[in-house]
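Scroll down for the structure; my scribbles are underneath it.
Every protein chain except one is present and positioned as in the full complex.
By letter and in written order, the chains are A, B, C, D and E; residue numbering begins at 1 in each of them.
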Amino acid sequence: MVNKVKEAWAQGRAVVNGWLAIPSAYAAEVMAQAGFDSLTVDMQHGVQDYLSTVACFQGMQPHPVTPMVRVPWNEPGIVGKVLDAGAMGVICPMINTPEQAQQLVWSCRYPPEGTRSFGPIRAGIYGEAGTYFATANRDVAVIPMIETKEAVDNLEAILDVPGIDGVYIGPSDLGLSYGMKPALDREEPEILRIYERVLNEAGKRNIAVGLHNGSAGYVKKMIGMGFKLCTISNDSGILLQAASAAVATARS
Amino acid sequence: MVNKVKEAWAQGRAVVNGWLAIPSAYAAEVMAQAGFDSLTVDMQHGVQDYLSTVACFQGMQPHPVTPMVRVPWNEPGIVGKVLDAGAMGVICPMINTPEQAQQLVWSCRYPPEGTRSFGPIRAGIYGEAGTYFATANRDVAVIPMIETKEAVDNLEAILDVPGIDGVYIGPSDLGLSYGMKPALDREEPEILRIYERVLNEAGKRNIAVGLHNGSAGYVKKMIGMGFKLCTISNDSGILLQAASAAVATARS
Amino acid sequence: MVNKVKEAWAQGRAVVNGWLAIPSAYAAEVMAQAGFDSLTVDMQHGVQDYLSTVACFQGMQPHPVTPMVRVPWNEPGIVGKVLDAGAMGVICPMINTPEQAQQLVWSCRYPPEGTRSFGPIRAGIYGEAGTYFATANRDVAVIPMIETKEAVDNLEAILDVPGIDGVYIGPSDLGLSYGMKPALDREEPEILRIYERVLNEAGKRNIAVGLHNGSAGYVKKMIGMGFKLCTISNDSGILLQAASAAVATARS
Amino acid sequence: MVNKVKEAWAQGRAVVNGWLAIPSAYAAEVMAQAGFDSLTVDMQHGVQDYLSTVACFQGMQPHPVTPMVRVPWNEPGIVGKVLDAGAMGVICPMINTPEQAQQLVWSCRYPPEGTRSFGPIRAGIYGEAGTYFATANRDVAVIPMIETKEAVDNLEAILDVPGIDGVYIGPSDLGLSYGMKPALDREEPEILRIYERVLNEAGKRNIAVGLHNGSAGYVKKMIGMGFKLCTISNDSGILLQAASAAVATARS
Amino acid sequence: MVNKVKEAWAQGRAVVNGWLAIPSAYAAEVMAQAGFDSLTVDMQHGVQDYLSTVACFQGMQPHPVTPMVRVPWNEPGIVGKVLDAGAMGVICPMINTPEQAQQLVWSCRYPPEGTRSFGPIRAGIYGEAGTYFATANRDVAVIPMIETKEAVDNLEAILDVPGIDGVYIGPSDLGLSYGMKPALDREEPEILRIYERVLNEAGKRNIAVGLHNGSAGYVKKMIGMGFKLCTISNDSGILLQAASAAVATARS
Partner (left out) sequence: MVNKVKEAWAQGRAVVNGWLAIPSAYAAEVMAQAGFDSLTVDMQHGVQDYLSTVACFQGMQPHPVTPMVRVPWNEPGIVGKVLDAGAMGVICPMINTPEQAQQLVWSCRYPPEGTRSFGPIRAGIYGEAGTYFATANRDVAVIPMIETKEAVDNLEAILDVPGIDGVYIGPSDLGLSYGMKPALDREEPEILRIYERVLNEAGKRNIAVGLHNGSAGYVKKMIGMGFKLCTISNDSGILLQAASAAVATARS
């Protein structure tokens, strides 16, 4: 099974990512038809748990989108479970030190590169027969989140941990840790300088950089800036905004 | 408990209605914040059943939207269940004869106006203590769908059935029964003449007319034409369209 | 598998029945430990559907209570499904004519006594091997509800339909059909005379009579009057009353 | 979207069908990898309802199996819902008269061939854009069950109803209606003569004949006899038999 | 959004708290009408997980009860998830050291007071627009459980951790750690002396003290003793006791 996200990165292309907060396989089917390259089930802040993640994966499986998960925490049990369920990428929040990054890599890789336990209950279905194990360590994208001042201070050490495929920036938490208010689509020069630094350091190591965004317009700009995994809001945010606009139009 | 839809109709105002196909209380919470006057769980064509309807009702309860259901069929068992769950309006598909309309009314009204069985398990929670029974026959909106040539031919007889509060037009099925393709936001003169006839006959009897629509712009026009219950697409349709547009913008 | 409800009736004993409105196997486990002879999942007015009924049955299975269902309507599809799921008794609302009673019996009995389709997916698990079919027509209790003036007027004809094991009175709907308000634990002489008449006519035919009640005290009295299937409120009603009393005590 | 079952029938090939009683998308994914041509969710005797059917469909969607449903009853509401959910075939129990067969066809076909209401919420996803309506009346397989003496007596009249693609024999109920015990894989000459008669009359009309079976060996024989839709037990039956055999081997 | 529990504490009033073990939004709706000031979903010993907690929160949202959670463990992932879901208070078991208490506070507070990640998916709905972040650190109640000898020995140090709003005593585990049997509503002098010591030390620091209780009568007494967060049994315990009593009365 090819990981199209990693394939895109290998070719230097940016990936447009959808974000699933609604715990419904049907909602995932809908999002899977909207043209995203990948869909990430948000188990941290979304209204999602393990079985709703499985359901969303089932909904998106027939569609050409790469399934990923943001796990709620850097905990080996849940990282293993979402990989077994078929996640081709794991975005992990609050990775602030190289030790935490190392733990994440270990949880995502089979020995000898890590300590992942073998049992790809759904993931094994979708690889060609017998090949999941052979390619999983290469196919699965490990993506720690860089979203605190501590992580930025430790940036090079984190990026130097072998096995990291990408990093993902959470602008709200990043801002919070620098004393700003939580917000997406930030324009503060201090934040933009951090973005540049992350893009630069990651680029040296052939690591992709992702960013959570609030609007498609900002995504477009950030793709231009060099981000390679750009999320547009999430399913419920898009729905709320579009439904509100429709009601306003209808009443106008 | 006041039915704000019937209140609006009494004041001559049009209601903008949302349509729930996603079987998720959280998705319903999102839609309940978008500004709709009412939200209708679509048990006919939506991915909904009885318990998902209850969940959607729970999600929308704290918000100022009137809960309604489109039942899958004119069957007393399910009509009773959704009313007990708290539906303030019942939209029923494929009412083609006055006998069918009469059956629907009976299912929605307690004796002596109908044959509804008493047991408002959730509906009773939200009325003031002990008052649900006293006002339910007045508060619940009974809304048969007019969506076939047969129904149009029987229009006056259907509208004359006592207890009907509104009728709701399904443009796809209506078109199909006249040999056209299924579509919303129709502009065929033959169809628009039917709309005018329904508005005219219903208006004589103080019955509101609703219409299922595909876009907010068409809703605006139809409100101007006199429709009083105007639905904008549904949650999954709005989501798909908005997400697709966002992806296109991001990639542009 | 012995139907302890029918066994009790054969011995002239009254059955104390619990009523499940909460769609949770765990809540059913709790109710199954409270000492009831039987538990009835209320698919009509309870917050229940087919799969929640199966879950409740799974919760009560290890406990010595007889599983029954009140179906939402006299519809062969759902009657068959709950029997296949393991219901040992079917209470059916709004049986007003002998024809409706006959239809109910047919739905509950295998040929030649009825038209039930064979496939006892869970029911077959709990009989001794291969014996479910042999005894099902004898074991399953068919219990139409007598809850309208029409049913009372047709009482003898309904009771004469072969295959009826019991009848169950719904006091709220019965009162409604006689122009009274909905209520349980009624004391109107007109209603009590109906109870006596039903007990008398059913007694002649060796048919048990059940009654829905609001309080344990009234149940005690009605057992004395001759009722053989006496329900005490329902799980959510008992919970609400007891929790409210506890809060009041705590604050007193 | 091509209906591979109808394609096989057009080419004279027999279809091996799986039967889903376990209400789990994951179990459906497993069955979808076992090599069946089609999988039928059994909403009549299986532990299934509408939303579990949708989940099973989501589980099987990426796999090359045709999704079908056995509905619980010949009721237009549920027939419409499963078709909207994506069923490519509807098997309906207890069709005993041409009038019942006609009603089933009407429920499955859009006008002018029937009265199906338009709103293919999931079915529309998987057709090529905009083509679901254009081909649905041709693609959906309508398959009444012939499983009573009454149906056999009315065989020609039922088969003459326009729009029937296949018939499906339920051996347990068929046997019951002839005074035998319920059983699959029957060998009674009287039953085999009925099979021959159904194969013969259906063959004249280019209608496929299906059969529910208990074992793969019997399926093989029945394919040889001319049956074109042969089901092997169901998921839970296969699991129980295989697990029991494994335990016995382990303990031997 | 006002946290009525903290408001009551600020005014010196005791809060009567309900405890939810039944994983059902409907059961939560019932409990929310019984008059409790707050309802706590018990994710530790209750039959609850994250999505059932969300469902219970949806059920209680329209009612004037403050939603809280007892998390299963002092783990940042789940603490964050329940806060994002709308919990206004977090009760955390087995806090035995100031370090553990500090970790809990960090998980519950946004920077600079803690390390909570921003994304209040449901919590943000119910604050006034844009204000959730501004007030969350002040509104959310952080409530470690004191339920071991180790915790009692570390009492002052735990209470001195900045950001603790209350502590909650679990009598069964407390007794176990002192070599007694598990029980609620304890009367052992040794335990009552601990209660007094906790009330005294917490009182000095303006920290409220809560207690888990088995009966309303004991709650009344403990409110008198100075406890400010008094739970009465739980939903399933109240139901079991009341249903058992009703059955006994009916049979008496």
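One rule holds for everything that comes next: a contact is a pair of C-beta atoms (placed from the backbone, for glycine too) under 8 Å apart; a residue touches a chain by one contact, two chains touch by 3 or more.
No experiment lies behind these values; they were computed from the predicted model shown.
Seen in the complete assembly, the chain not on display touches A, C, D, E. The omitted chain makes contact with just one of the residues D:A134, D:L192 or D:A243: D:A243. Even with one chain removed from view, chain C keeps its contact list with that chain: residues 25-26, 29, 33, 54-55, 58-59, 61-62, 122, 125-126. Seen across the whole complex, the unshown chain contacts chain E at 21, 23, 44-47, 49, 51-52, 71-73, 75, 78, 93-94, 147-148, 170, 172-173, 176-177, 179, 181-182, 236.
One chain of the complex is left out; on chain D, the residues touching it are 16, 18, 21-24, 26-27, 30-31, 33-36, 47, 215-217, 219-220, 223, 230, 232-233, 235-236, 238-252.
Please note the rule applied: only the chains that are shown with their structure count from here on.
Looking at A-D alongside A-B, one finds more C-beta pairs in contact between the chains of A-B.
The chain with its CA mean position farthest from that of chain D is E. Centre-to-centre, using mean CA coordinates, chain A is 39 Å away from chain B. Centroids of chain B and chain D (each the mean of its C-alpha atoms) stand 34 Å apart.
The residues of chain A that reach two or more other chains are 21, 23, 26, 33, 47, 236, listed in rising order.
Interchain contacts give a graph that is no line, ring or star and is not complete, per the touch definition above.
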